[in-house]
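As you look at this complex, bear in mind that one protein chain is not there, while each of the others sits in place.
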């Protein structure tokens, strides 16, 4: 049986696993939301830790927290990000409060525990790690940051690779002519490379559209707490925060044009989601073309032969 | 009982109402698709007629059709567009072949009938009105043109008006302070103008995103017939066509970067559709804020009082 | 220019076309909602008129309205239902108040005008035609009644016909053997009749599921006004109403088990909608099978040849 220690928050005491880096509020959330067993996506947690590091840098520069504490927070945030297994410390279910309060507190508690050890003095989850912040602005910020980084670092490079590979393959098969179809009925001859050029164009167009819409993700709600007024953060916090975060990530983040909008709605994320569905439509079209071209080997279209990757069953 | 005349097409004879401007293929479609009773949207039919006028102008300049016939097509297209009741001539159900072939033929037949009277010689639906075209490229073109015109001429001006009206109203109520809420719970005070500035920002952001995505609608499939090769149109047709259409509409249209993509998929329309859904999400948010602020008059939030527009029942 | 007459309601006077059967509140809605140009679906308007006839019958039997007035309402309702062009009297846009108040008042006004002529005394839209009712319960009732009638009278017979036709055709082609596919790859031989038996089974299963879920549509909100308490209707109104409506329609309607649920949510309609989407999935599967089997005539699957219904373009 695993041993526990006693932690407490504003609602009283409760037992936490003795080796947990998190504290009472995370544990409450674990107990309140035993729903799907699925945690927040790792890229979201990583973005949240980046947000905490950038907030500490901004608060330190603006004399909102002790520099020793600020440095400790930044240091342990970087250490956490270097760990492949950091998700062990973030057990809260993805189905929780709509505000993401529990995950924000999970990050505050884990970082406070580690930063206290690092700094040799007490670093508090709310007063220090969450200084000048609230779930109001932290969670919308982490949504934008995680999506911006995933799109910039993984999705767009993958799509550019896909486009190039299609174009290269098209040039290799330029001499093959097949039947073009309208309504699945034989129409005019078409070169295989022409069919493939359509696919590359579809991907290139998605790259352009995703790039444009994703640029809105670099505008951040951070500093708007609470409800957009910014009353609980230093007036220069938004600017110092985005400068620090831009240095951490290599992307250029800026404060949102309007904190009230950035906190009360997620329109940019909705727009990006719509575009990702468009990409899915494009890729399904390409995949279905490939499947049908490969159909056979006798009673199908038999226009190409895709390499087998595994046996059937 | 209404009288009919006999028309024929490649499949044989059939009866058409004696006063119909359309001919056999439209009538076949009316009989084949008695599905919803709902015709194509009028803006789509108007865009299709514009396409036919621009195609006639391009074909005339490129010596693909007799100039007398070309002028007649352009003349009757303009006449049709001036008629508020032009939909009487386009009875084909919106649920028809996926290619829109029946509606393309409906336009070809109506214009051919009128242009024959105008020119004093036979103008043929396929050989003249549809010259250098097929449903393959006409329908994707009409989708783009109608959406581009509706967005440019109606949606964007309406959204700009909405944004301005919200900002003006916000400045008028700047001195009112209300309760800001998180999770519907009382949080910090907020000025009414701050809440409203969020709405205006949401609309402005939608304007930017719609404008960007809609710019893709100005790239047209026309000239790609069949299946993208352009084999059935004059090589200069796409350019002459978009030049003529730009003159007709005041928007700058260009040939698609890749006709194979523009004919085999509707990705741009899908992306615009996703953005229009984002706009709907934004507007529903604003509308729900207004509804709740207006709730009461005793047991609600009672923050505003919307003017009554009609009695209840 | 069309002439008008002056009508008034609780908000004041306004001009109504002089030959309109409707009055002030309908006219206000026409002016307040110039949105889509699309009216309510005709089956919904027809169900609403049936509701008004059944309500008049119940109110008359329960001494809530003068029998002369009650008979006049029933008489003109039947006359309206006999008119193929009754939608001319129901011009209110489908995008209106979420409650459907404007369409309820449209029906009340049209019927009151006609019933006054019929009865030779004033029949009032609210006091007589809408007696014991409000949009609260009338509109949810009309949603259920129209959907129940359409499904019972049109959809289920069409599906049963489709299933029978598929089975008959299957028996005719039982001797044909084709290639069965997994992942579009050639697998085992299959008889054409076996493929077709799958389609018939899919349709039969949809018939069973639609029949079950649609039975919930026969439970009606009528009598719950307002907000489910029934305070504004005679206690026996729900039962008398459903008895009268059952006689009018040939379906057996009953009062909802719980008026508060029937008025505050549309769960039954949501469930039926989900099942209709399932039917759409089934039919798209069948249609795509047919399209691919028919692909060719040279470079496709070429397993069947569907009869041509119209030329291409």
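Brief remarks on what is shown
Going by the order they are written in, the chains are A, B and C; count residues from 1 in each one.
Rule of thumb we're sticking to: a residue touches a chain if its C-beta (ideal position, glycine included) is under 8 Å from a C-beta of that chain, and two chains touch if they have at least 3 such contacts.
This structure is a prediction, so every number in the text was calculated from the model and none was measured.
Among the residues C:25, C:202, C:222 or C:295, only C:202 touches the chain that is left out of the figure. Among C:31, C:63 or C:267, only C:267 touches the chain left out of the display.
Taking the whole complex into account, chain B touches the unshown chain at residues 178-179, 181-186, 291-292, 294-301, 312. Mapped onto chain A, contacts with the missing chain fall at residues 9-11, 25, 28-29, 32, 38, 101-102, 104-105, 108, 126, 130, 134-135, 308-313. Not every partner is drawn; the one left out touches chain C at residues 97-99, 136, 180-183, 187-188, 190, 194-195, 197-199, 201-202, 205-206, 209, 212-213, 216, 226-229, 231, 257-258, 260-261, 264-265, 267-268, 270-271, 273-275, 277-278, 281-282, 285.
Basically, only the chains that are shown with their structure count from here on.
Because contacts link each chain to all the remaining chains, their graph is best described as complete.
Each chain gets one centre point, the mean of its Cα atoms, and the points for chain A and chain C are 45 Å apart. For chain A, residues that reach two or more other chains under the stated contact definition are 181-183.
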